[in-house]
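Reviewing the structure listed below.
One protein chain is absent from this view; the other protein chains keep their places.
So that you can tell them apart, the chains are marked A, B and C in the order they are listed, and the count of residues begins at 1 in each.
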Amino acid sequence: MTVKKNFYSDNVSGAAPEVLEALVAANAGDTAPYGADPVTEGLAARFSDLFETPVEVYPVGTGTAANGLCASILSAPYGAIYLSDAGHLHGSECGGPEFWSGGNARTVPVATVDGRLQPGDLARLADEALARPATEVPPRAVSITQGTEAGTVYSLAEVRAIVEVARARNLLVHMDGARLANAVARLGCTPAEATWRLGVDLLSFGATKNGALTAEAVVIFNRELAASVRYRRRRAGHLFSKMRFLSVQLDAIVRDGLWLRNAAHANAMAQRIRDGLARIPGVRFPSPTEINLVLVALPQPVWDGLVADGYSFSRRGPMKDGVIRIACAFDTPVEAVDALLEAAYRHAGLSGGARVNGTAATPSAAPPSPPSPASRRG
Amino acid sequence: MTVKKNFYSDNVSGAAPEVLEALVAANAGDTAPYGADPVTEGLAARFSDLFETPVEVYPVGTGTAANGLCASILSAPYGAIYLSDAGHLHGSECGGPEFWSGGNARTVPVATVDGRLQPGDLARLADEALARPATEVPPRAVSITQGTEAGTVYSLAEVRAIVEVARARNLLVHMDGARLANAVARLGCTPAEATWRLGVDLLSFGATKNGALTAEAVVIFNRELAASVRYRRRRAGHLFSKMRFLSVQLDAIVRDGLWLRNAAHANAMAQRIRDGLARIPGVRFPSPTEINLVLVALPQPVWDGLVADGYSFSRRGPMKDGVIRIACAFDTPVEAVDALLEAAYRHAGLSGGARVNGTAATPSAAPPSPPSPASRRG
Amino acid sequence: MTVKKNFYSDNVSGAAPEVLEALVAANAGDTAPYGADPVTEGLAARFSDLFETPVEVYPVGTGTAANGLCASILSAPYGAIYLSDAGHLHGSECGGPEFWSGGNARTVPVATVDGRLQPGDLARLADEALARPATEVPPRAVSITQGTEAGTVYSLAEVRAIVEVARARNLLVHMDGARLANAVARLGCTPAEATWRLGVDLLSFGATKNGALTAEAVVIFNRELAASVRYRRRRAGHLFSKMRFLSVQLDAIVRDGLWLRNAAHANAMAQRIRDGLARIPGVRFPSPTEINLVLVALPQPVWDGLVADGYSFSRRGPMKDGVIRIACAFDTPVEAVDALLEAAYRHAGLSGGARVNGTAATPSAAPPSPPSPASRRG
Partner (left out) sequence: MTVKKNFYSDNVSGAAPEVLEALVAANAGDTAPYGADPVTEGLAARFSDLFETPVEVYPVGTGTAANGLCASILSAPYGAIYLSDAGHLHGSECGGPEFWSGGNARTVPVATVDGRLQPGDLARLADEALARPATEVPPRAVSITQGTEAGTVYSLAEVRAIVEVARARNLLVHMDGARLANAVARLGCTPAEATWRLGVDLLSFGATKNGALTAEAVVIFNRELAASVRYRRRRAGHLFSKMRFLSVQLDAIVRDGLWLRNAAHANAMAQRIRDGLARIPGVRFPSPTEINLVLVALPQPVWDGLVADGYSFSRRGPMKDGVIRIACAFDTPVEAVDALLEAAYRHAGLSGGARVNGTAATPSAAPPSPPSPASRRG
């Protein structure tokens, strides 16, 4: 078997074995369609356990669907959603919020620091809009991505500060949790502590990037917002007739902590890449590496050499000025990481000694000890 | 194992083994996301072969998504879509066309005969609207369901007649083919003969009801209509990041004629139920049984008895006045059909002799010989 | 001056002198734009007086805007509005409700009796939809046109019966009052009795057909529905910068009972036409004449003759089978009515004696005594 060279995204992987097995097992027998099957009906209880509070859970096929569905609720009857200018919801979903809301939502992009929306910016921009009620789209919500598109996480205190700004202006709070697992694994907190206990109203819960095939979920903490979800999902074609096949993916991913184990591994592999690349002179990291994404600007010979070797990375999203994104997944082998580092060293002209003292000194794929930077900020 | 008693819909089944195996096989290794994988990229060629003409193919998660996506294209920049008053697109998708089109589509329901839209009605209604251009929503398209919600099929001549009415009024033609396989199996024609050779512009190609897990496709014959599909699908959340998992389902279902074998079996089982129930005095069939759906009004004791036995049928959709729908699927065992008939006879008080002369005379589950009624009408 | 021959609609007239004078008077001086002028700010008080209850009033430019704005509120977050199949909102506004609601509204046309929606039909159709919550667009509202497109009025009891059906199903109630003045004049009741005391939540208040130039208003009785109106109106371009020019029209039309005097005259002229035409053998009236519209099928020679004379009538809307609509306005001269009748008699070959005994016996344009038929039904 060839060594993995595709670090383009965490969605180039297939599904985790546990999820695939659950899917196969779910195939047997007849069951009620459109979500009236037992697994789907049990999801609310399973996620309520996970989040330690009663929630409603609506499986959908993709993160764009989860975000769009949330956007349509957040903006009703109509209004603006403030979010990171690198936010997937704003720049990577072909205008999903406008579509899902029937033209009722406007996304307002806000510049970020290390991928994190700053509460002061939110306050200022929302206040400017609120001061012009007759003409401006009224602010209704803020959406934060946890972990961020820049490979960072918001500390709990940072989320809390944003929620405070939002609450003071009567804005709802959405969390785009496409990589919530990676963030929770990094923060070392509980799912509850990372979400509703901070004041999050709606969550796009990601599973696909973390080991599922095609399943995400809208998780509703603020249940007053749930009234129209069923209809909205149906008309958009995300109420699957054989819904069991989505629900078992979500069930399997959160069962026995699989989601956090998968995410912790992906995070550790990214950290290993970060640490290894840091040894190369001229390498520049525009932001910290706190989850499974490494944003990095490589010296030209290293970049050219890796591309010639067949490696694949992303240059989309928040990356500019030669910055690429290296994404690790739940199934990224440590051998593949080390092979990548070896290749980078080779193209950088680093001697073998440096290499021995470098990655060779990291003996295993065990997750690193609890991360200090994020905790310190939390 | 218990005998199947769930005849509620053809989507109460799981997936066909061939499809599930293809899905599992597709899990290995990394691949490009968002449809840049080889299987997805090969779908256009596969479907072009199937339909004997160059087509574009866009996998989506559900039939509602396929129909909604088509509706948004059909109605642009805005207009009315004429369709059966029992059409899924009109009455079973929570206003999907309005949603997908951003308020640009209106569906105009038309009464049908045996589930089939009549060309004369289409002509009359469209002409009335065209006569009021300043005030009425302009007619843009007709959508026909093949096979219909009433368990019937349009003959090729009937489709042709509708297309002629449409073309004369500059209307586009959409086919909701959630059960296209069942119709093609029934008609004994080629997929090309059933669709674009008659003038169909856009097709919602169904797979889920016929052995897939969660896959349908928009097939575009009139490629001038394709320009916006990619964007529309993306923003609605039907461009799956791990798109290979949808595409292999579609690939497997049309490979080696699996889709037609599955459909022919489901059709045969429905015919067997129809023939069997016809022996019960007082049974009434509101429409012919030409695909895998039997619409039937049962005597009250038979209905009560079957429900008490744990049988499940549908009373939704075009059924009124005590009519239920009995749906057979690709995996409906002949034993389950015979058990259902036995139970019905019992509740009807029919003697054993009648039963022997009835279903016992049908020796096997082999598909019936080519159907004559539909061919005669074709 | 030539005698009026244009009976096509009640909007072929210009404005009433009182309204035009108010407009000219309003031109002097600077004033705050966007509705912050004194006349606009006083409209709520004026209409609250008129309706004997606190209301909110939002001027807009057209009836389509008033109806569309109402539809967007009625259907939120999304749902179906039941209305007459001849309803302007459904068939004469190019899909306004879908547009204004961003695809959230569906209008469901219901057959009527003499232009009046029947409560039993509303109950049956809404109940059918409510029984299919997972698939059908949910019923949210009923909209009735008072007076109707057929030239009739709902009695107060008839409105009450519809409201009862609506309330029992949690539906909001909208009244399209493009000709509310004509209906109130006919019913001989107060504006309050005709609207909110019966349970009407939202009203499209018509002025243009009744003597204004370009002004209508959304009147909100159920003030819980008002939150989003200001924004919705603004984005649709119906918050006029020089709003005073709309508001003075509305102010003038309801001042000193002008709206009812105008409407009563139009009603009387229609009644005079009805009574006069009834003398012609072969004339057929498909519905009663209770407001300012006469629906009538004329013998072919009469129709041909009047057209040759240069008369203009409408054949749009609810008219079929040779039925035309003759519309009278606030400024229709009695002489023009009599000239029309004379011409019709002439084309019908009626002798002078018949004519003398006919219209000549009606000596003046004074409004007729209080109408008995509608009151009887009220």
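Points worth noting:
Note that a residue touches a chain if its C-beta (ideal position, glycine included) is under 8 Å from a C-beta of that chain, and two chains touch if they have at least 3 such contacts.
Here the structure is a predicted model, which means the values were calculated and not measured.
The hidden chain makes contact, of the residues C:A44, C:A134 or C:L213, with C:L213.
Of the candidate positions C:A65, C:V137 or C:A270, contact with the hidden chain is made by C:A65. Here the missing chain is touched by one residue of B:S48, B:Q118 or B:T135, and it is B:T135.
Listed residues C:F99, C:Y154, C:W196 or C:F330: the one in touch with the omitted chain is C:F99.
For chain B, the residues touching the chain absent from view are 34, 76-78, 101-104, 134-135, 138, 227-228, 230-232, 234-235, 239.
Although one chain is not displayed, its contacts with chain A can still be listed: residues 78, 80, 91-95, 98-106, 132, 134-138, 316.
One chain is missing from the display, and on chain C it is touched by residues 4, 6, 8-9, 11-15, 20, 23-24, 26-33, 60-68, 93-96, 98-100, 102-103, 208-209, 213-214, 231, 234-242, 245-246.
Going forward, only the chains that are shown with their structure count from here on.
Over half of the residue numbers at the chain A-chain C interface are used by both copies of the sequence.
The distance from the centre of chain A to the centre of chain C, with each centre set as the mean of the Cα atoms, comes to 54 Å.
Counting only residues that touch two or more partner chains, chain C has 78, 101-104, 134-135.
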